[in-house]
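The complex is shown incomplete by one protein chain, all other protein chains being positioned as in the whole.
Moving on to chain A:
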Amino acid sequence: MGGSASMLPREALSEYQELTFLSKQEILLAYKRFSALLPKEERVNVCSARVPKSQILTLPELRANPFQHRICHVFSTSEDGDDSMSFEDFLDMLSVFSDSATSDIKSHYAFRIFDFDDDGTLDRKDLEKLVNCLTGQGEESRLSNMEMEQLIQNILEESDIDKDGTINLSEFQHVISRSPDFASSFKIIL
């Protein structure tokens, strides 16, 4: 980086260490990577800038992630609904996906990420979208209706404890807590 990059103020650094699961090095690295996403003239005031989603998605760690759009959406505090991210949004995201974040935090955010219609529960439509994200976006890379039905049936049978046809946060967390290495697969390390 050149001298044009501004430094993260020390008070901000310690504050972020307090508020997130990230270490000092991780925060500084995040600052560097976030600045690089900004056009040169905005790098003077990194902490108040917003990076458009399209830029965030160029990060190699997110580019191949099947849930990239949902991740941006969940962590974005943009009031314009454009899913752009501020530096603090970015840190929030990295914090949840870091090694040190607890399983509870991860599963809480995983739930929000999978909740495509943002209504607080995972219903059939959400599960369908979830599976389609995994299998691919093209028409040929989708399950047939029957297969999708079978899969969703299986998932609901296993996870829908109160049998109301949807998976709420605690049911989700319960199932995920028994999952092999959920935490290790829910990781983004820069």
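Going forward, contacts are C-beta pairs under 8 Å (C-beta built on N, C-alpha and C of every residue); 3 or more make two chains touch, one makes a residue touch a chain; residues count from 1.
Just so it is clear, contacts and distances are computed from a predicted model.
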Name of the absent chain as recorded in UniProt (options "sphingosine kinase", "Histidine-containing phosphotransfer protein", "Thioredoxin domain-containing protein" or "GATOR2 complex protein WDR24")
"sphingosine kinase"
Filtering A:Ser23, A:Thr77, A:Ser100 or A:Ser141 for touch with the omitted chain leaves A:Ser141
Touch assignment to the omitted chain, from A:Tyr16, A:Tyr31, A:Phe116 or A:Phe172, lands on A:Phe172
It is residues of chain A that touch the chain not shown, namely 66, 114, 130-131, 134-136, 141-143, 147, 150-151, 154-155, 157-159, 172, 175-176, 178-182, 185-186
